[in-house]
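Just passing along the structure, written as structure tokens.
Of the protein chains in this complex, one is absent; all others appear in place.
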Amino acid sequence: MNTHADTMNDGGGHVMHKDPEGAKTGMWLFLFTEILLFGGLFIIYAIYRGMYTEGFHHAAGELNILLGVTNTVVLLTSSLTMVLGVSALQRRKRGLAQLYLAATLLLAGTFLLIKFFEWGAKRSHGIFPGMEHLHDLPPGEGVFFNLYFMMTGLHGIHVIIGMIVMTVVYNRIQSGSITHENQGILEYSGLYWHLVDLIWIFLLPLFYLTA
Amino acid sequence: MESTTTLSAEYAHEDHEESHVVPDRTQFNVYVILILLTAATVFASVKFPGPIGIGTALVVTPVKGTLIAMFFMHLKYEKPVFVIMFLVALAILALVMGLTILDYLHR
Amino acid sequence: MNGASTYSGLVDNAFWFILGSSLIMLVGITLTLIYFLVKYRRSKNPNPAQIEDNRKLELLWTVLPTILVMVMFYYGWAGFKVMRDTPDDAMEIIVNARMWSWSFQYPDGSQSAELYVPTGQPISLKLRSADVIHSFFVPEFRLKEDCMPGRENHAWFETTRDGTFDIFCAEYCGDLHSQMLSKVVSLPPAEFDRWLVDNASNISPEFLLQVKGCNACHSVDGRKGIGPTYKGLFGKTETVVTDGEVRQVVVDEAYIRHSILEPQADIVQGFDPVMPPMKDQISPEEIDILIEYIKLLK
Partner (left out) sequence: MTESPAGSWGRTGSYLDGPSSRTGLMGWLTTTDHKRIALMYLAAMGVFFLVGMTIGLLIRLELMQPGEQFYGAKTYNTFFTLHGVIMIFLFIVPGIPAVFGNFILPLQLGAEDVAFPKLNLLSWYVYMAGAAIALTSLYAGDSPPDTGWTFYAPYSINSGGSVSWAVLGAFVLGFSSILTGMNFIVTIHRLRAKGMGFFRMPLFCWGLYATSWIQVIATPVVGITLVLVVMERLLGIGLFDPSLGGDPILYQHLFWIYSHPVVYVMILPAMGVISDILPPFCGRTIFGYRAIAISSMAIAVVGYGVWGHHMFTVGMSDTARWVFSLLTFLVAIPTGVKIFNWTATLYRASIELRVPLLYALGFIFLFSIGGLTGLVNGALSTDIHVHDTAFIVGHFHYTMFGGAGIGLFAALHFWFPKMFGRMYNEKIATWAWGLIMVGFNTLYFPMLVLGIMGMPRRYHDYLPQFQVPHFISTVGSWILATGIILMIVNLIRSARKGRKAPNNPWGATTLEWTTTSPPPLLNFATLPEVKTGPYDFSGRKPGQSHEEGAS
């Protein structure tokens, strides 16, 4: 008489219901918390940018636009492969889905690699959180760089988490526990990955282009 | 006493709905538009640093974000409740950001 | 507690209005509740009425409070507006807050540890802090504004009568927060002028210790405070921590001077690094006076 498709037992005498829409609602709520997490940093950025317009302008000139834009393209492409992966599995093309997922992973790795070299270059110039040199810069430039490292750093952590999740999903498609009928986790990790992309879309102009 | 054993049936009839499959071609088009918009923003800010560059980024970036949310994240194909929740979250972020900026603008 | 500033009456009006209408509402609600409790108790009224709502009534108790709180907002704003508009003829005094003392600097450059003002003269305050957030609070003036490190806040007042009024630090600022007290002394203008002249010529070491806030933490009688005592300090060998390294130094003139200007450089072992740098707050001559004084404290 239960209208829910599946009713499972978790061993403790408890009935668990499969509710894809509920799970998706939960996933979106989680994404909201991510947006607000970065939102706090965006507020800080807005205030200091108004306070130290000059300092931000000068400091932003030190960042490499080419690397920033390349990384944007890399992430946008990874979003595309992700979305294609999801629809491939929906159309029961398991191998293709895995291929797209692998491509997404590869692109995510590329993003991190570029970020690694970018940070390294800055570090060799004494520009890194905790380094004395930052305190000697003109007003606002230290704030800019610290904010840059905090925001791209937090974003980088999200990329790493995304890669871990995708690896798990890849293996579970392989083992057959994620299928076209049961593809929720793939879909949710896709949502997460697009959000990571979406946040980068906003970071690019803030730090590389318009400051 | 009630006699039925139905649980949470309000949305139950929709539970078996197949997820909407968006054609790959649509997603590919969205991707191309996103790349073009990125190029436009970069071009504007390199060629015309200052108001035009900043203005372009200010207009284009939210458009890119909307495209990702609508197509890649399927919001266009979800029930309105998801869009409403999303907009509420954004509105609250905008509210608190706006009020904070208000303080600094009038210092 | 009687107000003693020109705008304290405005603030008190807002207080009376808000507290008065609040009291009426509180008593009204409480009495209504008690009346209903007695009148509609189950033994007396076994058959309740199932009233779900009443549009008119609900509209009434939404609209009336809205009007009431808007009036409250207006009263609060009216008093506040006056508090924020410093008159043009105000005398400017700089308030320096630091852990855990106050000093006040007058237009002629002289300083004092208690705030002296002429009665009936608007005083403009520039509020500064050397370390963490403090808050300048004079209850009798209904005046409070924070002293923020890295920026300058402003406030003003004009006393309406001669007298002495308490100054508190109202923003928590560490160990001796509750000792960070001072006084406003409001004098007739002629007396104030005389006081100002006397004060400017006072450069005794005891006065300096007070004005610069040294004696909040450093004793002259050997008592252990937040910082080391001055008694027997000169010539003593101290164990200090410099950049995380422990070393021994003999206290001489150079060491004292350096420790006043940049206190965080060498921290005497067993003490917290809480002293603000005095670079902008003390002159070389004043340091010399203090050094000579410390030498005498055997």
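Note that the chains take the letters A, B and C in the order they are written out, and that residue 1 is the start of every chain.
FYI, a residue touches a chain if its C-beta (ideal position, glycine included) is under 8 Å from a C-beta of that chain, and two chains touch if they have at least 3 such contacts.
Please read these numbers as outputs of a predicted model, since none were measured by experiment.
Enquirer: Where does the absent chain make contact, in terms of the chains shown?
Expert: A, B, C
Enquirer: For the chain left out of this view, which of B:V30, B:A44, B:M73 or B:A89 touches it?
Expert: Answering carefully, the residue with contact to the hidden chain is B:A89.
Enquirer: Going by the touch rule given at the top, which residues of chain C touch the chain that is not shown?
Expert: Missing-chain contacts on chain C: residues 1, 7, 10-11, 14-15, 18-19, 22, 25-26, 29-30, 32-33, 36-37, 40-42, 45-54, 57-58, 61-62, 65-66, 69-70, 72-73, 75-80, 83-84, 131-133, 135, 137, 139-140, 142-146, 148-151, 153, 166, 168-179, 181, 272-274.
Enquirer: Just checking the interface: what residues of chain A touch the absent partner chain?
Expert: Touching the missing chain: residues 1-2, 7, 9-17, 19, 21-23, 25-26, 29-30, 32-34, 36-41, 43-44, 47-48, 51-52, 129-130, 134-135, 139-140, 142-143, 146-147, 149-150, 154.
Enquirer: Could you list which residues of chain B touch the chain missing from the display?
Expert: Listed in rising order, the touching residues are 1-11, 81, 89, 92, 95-96, 99-100, 102-107.
In this section, only the chains that are shown with their structure count from here on.
Enquirer: Please compute the C-alpha centroid of chain A, do the same for chain B, then give the distance between them in whole Å.
Expert: Computed from C-alpha means, the inter-chain centre distance equals 15 Å.
Enquirer: Measuring from the mean C-alpha position of chain B to the mean C-alpha position of chain C, what distance in angstrom results?
Expert: Those two chain centres are 48 Å apart.
Enquirer: Would you give the residues of chain A that are in contact with at least 2 other chains, written as numbers and ranges?
Expert: Not one residue in chain A touches at least two other chains.
Enquirer: In chain B, what residues contact two or more other chains?
Expert: Expected reply: no residues.
Enquirer: Can you tell me which positions in chain B touch chain A when the two form their complex?
Expert: 4-7, 9, 11-16, 19, 21-22, 24, 27-28, 31, 34-35, 38, 41-42, 45-46, 53-54, 57-58, 61, 64-65, 68-69, 71-73, 78, 82, 85-86, 89-90, 92-93, 96-97, 100-101, 104-105
Enquirer: Can you list the chain A residues touching chain B in their complex?
Expert: Contact set of chain A toward chain B: 1-5, 17, 19-21, 24-25, 28-29, 32, 35-36, 39, 42-43, 46-47, 50-51, 65, 69, 72-73, 76-77, 79-80, 82-84, 87, 90-91, 183, 187, 190-191, 194-195, 197-198, 201-202, 204-205, 209-210.
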